[in-house]
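Everything below concerns the one structure shown next.
Missing here is one protein chain; the remaining ones are kept as they sit in the complex.
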């Protein structure tokens, strides 16, 4: 009964994810795209809940749907010029110009499906046991994170630091000095 | 003896230093002349001094060393000088005649703007020739040999503004180069076989190595053949003779220098110097005699029909060199060198007199436009007459003694066929010398001279005339070069025919001249033969047809170098590949992305197909 219900919820969520993802990448308006993206993120967090990763689900909402989305929206607010941007975007992205992309991605999709489900695999690796229903608490993750995975924490910290410095540097550098025409070089 | 060594060292070095001084300094014309003539004249004085000391001795040797040139492993080459009777005769000729030609040049070339360059080349020429004749090893000899070739090239093309002169210079250089290359190979072969390049050692070792077992004589013949090829190229003998008539493009004193004192005598000297080596190869010696005979007939016949004053003299030089080769071939090296000496006197005289003529007559070369010049230019006429007489070997001139000696040696060696050919050559020689003299100096006056020869020119002419008349003193020191031949057993015919024949030839020429047969167009049926002989038996055209034209055709065909096709294929292939791959490199991020995915797909496909195979 519970399994059936979970399955139904999973299918509905997955459908929401895929549809909103498709809408995200085909939208012409950035704001619309971002809204669809938020929906995708929320649905993904629901998937995490179903899979029993409640911490990840929480983080997905807080950081992805919260922080990162805010970044995107800030930038969009800075750059968006209403109807002009829309027209520009319609000019840039048109379905007829993306047939090659469609072909390539569908090729990859079918190949991946083929590799995962249709190729013969040895039985030892394909054994999937029933998952334990034990809840993974935040405390468990914290112990793991500051125990065996402490190096990972350091690496993440360094990555964030370097990203911070890079972002500051790129946005700070004066615009005029970047563009050098040929006449200047001569 | 050793006190003379430094004096000997001065002999080739003085003209060399003088050439260097002339090259790097800016002197007025008078000083240039004094330097150039002075250096060669002092060498002539030194060689005269040596002559006085070693008068007619046959067994003296004087050596001097200027240091080491090459010293690696077994090969040790010195700048060593070696003076023996043969090289003494040679340096006397080279420096003596050379000095007179220098003296003459001061008058002849004084008006030329490039006097400095001229005398630099001339001094260098003499220096190279002195190195050649004094060298104690074959490599140093080869250095002089090449130096002589270089200077002849520079001097033949002296008036370089005229393209014709440059072509003549190129021709002389390339033709002699064929011989030089063969000679270089000969030197390598000698060194690998005998382990030395010292000339005296080669003679001794050659006898030790090759005369013991006769099977090895092919190697000796090969060495001698290669050396002979070098000599043939330098001395303008049969297969390689046709550069010499074209070498007339240079100033006339240069022609005199090339023909009399330096350059062409180098080949004679090389064979005479290695006479002991050549005796090991009798076949090659016979070949030398044959080459000489054919060349003397060819040269004499071609000289008979020329109309250009200098070309007549050039062909006569080829013919006289043929006599020397003939003498060398029958083993009479001393006679060859003796004839070389007398020939140097009278040929220098003839050329200088011809130069004086040309100088006086506005560079007119055609003998049929001259005539009646006997009274206008008496000094030139008399000296030219003496030169012609010596060339025709009239009795008691210098040429008579040497040529008679050669003919006697030929008959004594038993080659009567060669003797008849040589006598025929002598007849023709007398004929064309008489024709030359009659046409130029007797008869109607056509051109009147507008300039007199200068004093220095006249002085040189007078000295050379005296030498041509009384220079027939046989250098007795050359005895070692000559095997003892029995010259007493000449029959009456053999004794008197060579003496009488020139007179018959001169009478014939006089008769033809009196009846005005010279200068007339030849009869129609003789036209072809006349043309053939006049072009020096068409050797130029022969070489043009069998060597130059095929080579040019080959060059035309292979203009794009068919081996290049292969490399061009590589280049094109990589270019095409580059074109293909540069499609992926168009600067568009999306294209990069697409190709990345494409190759991912391909890699997965490969993986899947591998899985399916299993």
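Note that the chains take the letters A and B in the order they are written out, and that residue 1 is the start of every chain.
The rule is simple: contacts are C-beta pairs under 8 Å (C-beta built on N, C-alpha and C of every residue); 3 or more make two chains touch, one makes a residue touch a chain.
By our rule, contacts and distances are computed from a predicted model.
Selecting from "Methane monooxygenase/ammonia monooxygenase, subunit C", "Branched-chain amino acid ABC transporter permease", "NADH-quinone oxidoreductase subunit K" or "Sulfite reductase (NADPH) hemoprotein beta-component", the unshown chain of this assembly corresponds to "NADH-quinone oxidoreductase subunit K" (UniProt protein name).
Considering the complete complex, the chain that is not shown touches A, B. Although one chain is hidden here, its contacts on chain B can still be listed: residues 585-590, 593-594, 597. Panel shows chain A; residues 3, 6-7, 10-11, 14, 17-18, 21-22, 24-25, 30, 33-34, 37, 40-41, 44, 47-48, 50-53, 55-56, 59, 63-64, 67-68, 71-72, 75-76, 78-79, 88-89, 92-93, 97-98, 100-102, 104-106, 108-109, 112-113, 116-117, 127-132, 134, 136, 140-141, 144-145, 149, 152, 155-156, 159-160, 162-164, 166-167, 170-171, 173, 175, 178-179 of it touch the chain omitted from the view.
Keep in mind that, in the parts below, only the chains that are shown with their structure count from here on.
Between chain A and chain B, the centres computed from C-alpha atoms are 94 Å apart. Those residues of chain A that touch chain B in the shared complex are 100-101, 104-105, 107-108, 111-112, 114-115, 119-120. Interface of chain B with chain A (complex): residues 594, 597-598, 600-601, 604-605, 607-608, 611-612, 614.
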